[in-house]
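For this view, one protein chain was removed and the others were kept in their places.
Read from first to last, the chains carry the letters A and B; within each, the first residue is number 1.
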Amino acid sequence: MSQDIYVVIEHLRGQVADISYVLCAAARQLAAASGGQVVGVLLGHNVQGLAQDVAVDRLLVMDDPQLADFIPDRYQQALAGLLSAQAPRVTLFGDTSIGAELAGGLSVQLGWPLVSYCRSVRADDGRLLYISQLCGGKVMAEGEIPAPHALLAMVPGGFQAEQGKRTSPPPVETVASAAVGGRITLKQYIEPESGDVDISKEAILVSVGRGIQNADNIEMVQELAAALGGVVSASRPVVDQGWLPTTRLVGKSGKRVKPRLYLALGISGAPEHAEAITDSQTIIAVNTDASAPIFDIARYGTTLDLFDLVPALTEKVRQAKQ
Amino acid sequence: MPERVDFWGIPHTWGPPELYAYGIMGLASLVLLFRLYQAVSLWWRLGRAEKRWDQLHIRIWRLIQYAIVQVRVLSQRYPGIMHVALAWAFFVFLWGTILATIHSHFIGFLYGHTYLVYKLALDVFTAIFIGGAILAAYRRYVLRPRRLTLAPRFTYSLVLIVVIVLGGLSVESTRLAVERPEWAWWMPAGWLVAQLWLATGASDATLLDWHFGLWFFHLLSVALLFVTLPQSTMLHVITGPLNVFFSKLDRPMGRLAPQPQTASGEPLFVTSLRDLTWKQLLDSEACTECGRCQDACPAFAAGTPLSPKELMLNIRTALRRDGPQLLQRGNGANGVPALVGEVVQDAVLWSCTTCGACVRECPVLIEHIDTMVDMRRQLVNEGRMDSMLQEALANLGRYGNSFGQSERVRGRWAQGFDPPIKDARKESVEYLWFVGDYASYSATLSDITRKTAEVFQKLGLDFGILYEGERNAGNDVRRVGEEGLYEMLVHRNTAVLSRCSFKAIVTTDPHSYNTLKNEYPPEVLDGRPVLHYTELLDQLLMTGALKFSHRLGYTVTYSDPCYLGRYNGVYDAPRRLILATGCQLVEMPRCGDRAACCGAGGGRIWMEEQAVQERPSEARIREAAALEGVQALVVTCPKDVTMYRDAVKTTGYEPRLAVKELMELVHAAL
Partner (left out) sequence: MHIVVPVKLVPDLVEELVIDASGCALDPDTLRLQLNEFDGHAIEQAILLKERGGGQVTVIAPDLEGVDDVLYTAAAKGADRLIKLCDHFGQAVNNHAMARAVAEVIKPLQPDLVLTGVQSHSDLDGSIGPLLAGYLAMPYVGYIAGVTLSDGRATVRKEYPGGLVAELEVTLPAVLGIQAADQPPRYVAFSRIRQAMKSATIEEQTVAALDTSGGPAVARMYKPEVAARATMLDGKPDEVADQLVALFRELGVL
């Protein structure tokens, strides 16, 4: 048994997922309290050079053609062997379409308790605590991370990815693969349809309403969205006027969205619009009318004129990115 | 002495004319009767039973109003005059024939002046008929209004009846040309044409030959009319009056027939023609294809696939095509297109706002909405609806409102009033205010809802609301076709209402108003009235309890909500209130019982927007905006506020035209 904190690095088609850095950030916090090391686990094939910036003390690499793609049962068997041998204190997974099912299966296979929807961790008097968000974020549950071993599936929000990065590559150890499986095989990947963006899947939405006044002003908002790395969506009047395609419509007759940031510019927050944005993590509203209902659902707001604010903001965002 | 002579001038070369004249007509009549029997028997053999024989005096009165005087037909000038000219001439010709028969076979009375007046009447109506026919031809072939279909069968009917009437005129004129009686002037049309014959200089013998030929031709053309009547557009002379006679008397417009049931008490869903009642089948056969309903239909105007006229015609086509097969082979008849889905497509049914404009216009009292809702029930039963409607219904089932919000926050808008708004479940109140979903939950409407409460308080009304005890009243749930859910909502509401003590129910929502007033079990109300707030305030205005202190001085127009105006006849109360607030009222071209629909009714507000040319609400805004000097469109329905405030923005009339709930005017003027 060790006090190490293990992090299962998630990656998909040659790209380390953002959540992996969040996991590292959390792991650092836990390791500081437990007195162990942060150990990254990277499963895959031909993954040398991948995950060179994860903030781990050691990176265990299991390179096996069998693990070239994410096949749930093979990955689970490979991890089960490794984890039962190493017996880390806590193993972190992303609560994602990769991590969640590994963590669940391993919890049963290894007999180690599992904590899901974990948003944050902290140490209190030597005890390791989880903070999970339940009920769509409406309640938080806090408690001790079960000992001696536990699995944690984490959601983003509690830590920033930046905190889980390091500049120099971590020491790498290769470990033998124990991947077995066979009941699940990959047939093919299907690429997302190229077409317009799917606003229901975007993380950053800069949404415009009638406050934008005319089609020419859309460009200004598009620049802000580009600076933020997000896309532009809209309320109905804007789409009705043909200033943006229907695919960008948010609301009752458009799409339900759940971005991390929903920046509402000149949108009053009519229920037909509001009902579709309540799943957003943070809503920031810009509306000259202080009594606009959008401020009832927004976390932050300002009554500045959007035409004054947007250019300034675009500029500041650009600066911040450099 | 002038008198009517039977078969004047008809030679006996082919035997006695009585024989073959009556022979031909008898044969034609037999064919007609047989074919009519075939068509008519289809209705009751195929359709389900429905009681439409009661209250004969009212039915006969309706027949006089709608089939003989034709008030609905006359409500539009050109087509009204045109049709009445043809129809009344037809009645006169019919009576002429009947009187002639009585004269020749029973009691002779067409002598002397009686005969001359008789002939004069026939002659004058011949002229009127020709005038009507010219109007008809001009309209159908030159004006070509969109609502009319240009099909050969209309041309056939028009040509045939014109040929018949002209034939009759020619026969008469040849006789006059031969006889040249001094009383010829009593037959001005005939005498005029006779001058033409005389001008040809033909001998009497030739004229007699012509007379015989024309008479025979006339006879044959009438026989042809008889024989082809069931297939031609002239069938409406029989089915139209029948439909008027059998029109519904058992319930007001605002009450839908409950869902039909099978013999074993299970709900019956309309899947084939057999599931419609005979009256619903008759409806389709009665349609005159006049297109008035289509002209008035907001869904059609918007460019949706719905035309109430086509709906009827599609059912008729299916009835004639598939009816006999269904009768022979029962429901197992394969290859018969499904009534709901194929004969009438889903999208057609979902387009209807149940605004009632079609029902209001139809000259033969066809009941489009009842049939439409019956078919929607089948769609709901099969889950064939768009996802938004699905969600709204799921929310209504779960939370009792379409917003998907907890019923516990239904009364949230009522917080912070001093004195607090009474809970009608706990205290007895004079007026139980049934708030409705939109007024309760929609954030954009809460201001108006609060103003309503303020007005009620200022007027010192003893009122209360049901707070979380209220559920959606179900008006549109029922019209969407979800009868089971409707029953559940009624059950919930009546359970609460029956434990409350109140003297009247008042509501700002015409939809809730309609179902509470017309469809809820009568024991819930127990004789107590359901009032729209405009009715209540109007009463207070009359008694002097409501007095305004400001004159607003706006120029406004007013749009009657379908479920307040057309459905329940409340037209004057809101208008009196508007005037009392010191506003000037300018009417839109479509007002009162012809007011255009906002497009939200019948559950449409819960459905996905269809791709349309112009939303009904936008069309209405343009209509209002076109009025000189009008500053505001006044409405008296929460859904109207939602729809029109949206439309005034999308049409770009925003600052120029305001959308005001009448309650806002009352609040401001108080």
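Going forward, contacts are C-beta pairs under 8 Å (C-beta built on N, C-alpha and C of every residue); 3 or more make two chains touch, one makes a residue touch a chain.
Quantities reported herein were computed from a predicted structural model and do not represent experimental measurements.
S.K.: Which one, B:Leu393, B:Ala414, B:Val429 or B:Met643, makes contact with the chain that was left out?
M.R.: B:Leu393
S.K.: Which of A:Gln48, A:Thr174 or A:Thr303 touches the chain that is not shown?
M.R.: Of these options, the touching residue for the absent chain is A:Thr303.
S.K.: From the list A:Ala32, A:Val108, A:Ala176 or A:Ala215, pick the residue that touches the absent chain.
M.R.: A:Val108
S.K.: In the complete complex, which positions of chain B touch the hidden chain?
M.R.: 259, 266-267, 380-381, 383, 385, 387, 390, 393-394, 397-399, 404-406, 408, 482-485, 487-488
S.K.: Can you list where chain A touches the absent chain?
M.R.: For chain A, the residues touching the absent chain are 12-13, 17, 69-73, 96-98, 100-105, 107-109, 111, 113-117, 129-130, 132-146, 150, 153, 156-157, 160-162, 182-193, 198, 201, 203-204, 228-230, 260-261, 281-285, 290, 295-296, 298-304, 308-309, 312-313, 315-317, 320-321.
Note that in this section only the chains that are shown with their structure count from here on.
S.K.: Taking the mean of the C-alpha atoms as each chain's centre, how many Å separate chain A from chain B?
M.R.: Using C-alpha averages as centres, the distance is 58 Å.
S.K.: Considering only the defined contacts, which chain A positions touch chain B in the complex?
M.R.: Residues 210, 236-237, 240-241, 252-253, 269-271, 274-275, 293, 296.
S.K.: If you look only at chain B, which of its residues touch chain A in the complex?
M.R.: That would be residues 388, 403-404, 441-444, 608-609, 646, 649-650 of chain B.
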